[in-house]
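Just one protein chain is left out here, and the rest sit where they should.
Right after this comes chain A.
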Amino acid sequence: MPWKETDYLPSYEELTVPELTMTTPVMRAGALHFGKYCDNQCKEFMLCYQETLDPRKCLNEGKEVTRCGFEFFGKVKKHCADEFMKFHECIDFSSRDLIFKPCKKQQKIFDDCMQEKVGIERPPVGYFSLTRVHHTERPKHTLPEIPLPDPIPDPPSVEGRIPKHKHWPKHGLLS
């Protein structure tokens, strides 16, 4: 019941884009290089949502992120398919919570391949956990202005209209 007929909701055609259909280990294996490759798009999208808190206004940024994801994983598939396969299988079968620790050897091989053939260097540890500054050309989002009601008039002055009690204390808190 929240949406009126006049409220904007994107149509199904706008919402339908090719989605990445991959499981978590695969995403985890390519995550660090993906973050470096699509750094600008990701930051743009997250900044947009943080400013507007409105998924309708960040649709194009989100589509851009997904398109960049397709581009990145396409490159991985083209150039480093075998190394990536070994790496994400290791992540999948080595631990319960999909950590990198038991797969350092495969990760090294994959990193070398990515740097050699695609030209993406794995960012240093802690790169994404730090705060990153983003410069954007997009104008800052502001909510539309609404007319405010007239301010309430001030109450009439009570100075001199309240008589003081005969025995009111001269000093202290109540004086």
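The definition used in the following text is that a contact is a pair of C-beta atoms (placed from the backbone, for glycine too) under 8 Å apart; a residue touches a chain by one contact, two chains touch by 3 or more; residues count from 1.
Criterion: contacts and distances are computed from a predicted model.
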Between "Large ribosomal subunit protein uL3m", "NADH dehydrogenase [ubiquinone] 1 alpha subcomplex subunit 13", "Sedlin" or "MOCS2A", choose the name on the UniProt record of the chain that's been left out.
"NADH dehydrogenase [ubiquinone] 1 alpha subcomplex subunit 13"
Identify the residue among A:Val65, A:Cys80 or A:Met114 that touches the chain left out of the display.
A:Val65
Which residues does chain A use to touch the chain missing from this display?
1-5, 7-12, 15, 17, 19-20, 27-28, 31-32, 34-36, 38, 41-42, 45-46, 49, 52-56, 58-59, 61-63, 65-66, 69, 97-101, 123, 125-129, 143-144, 146
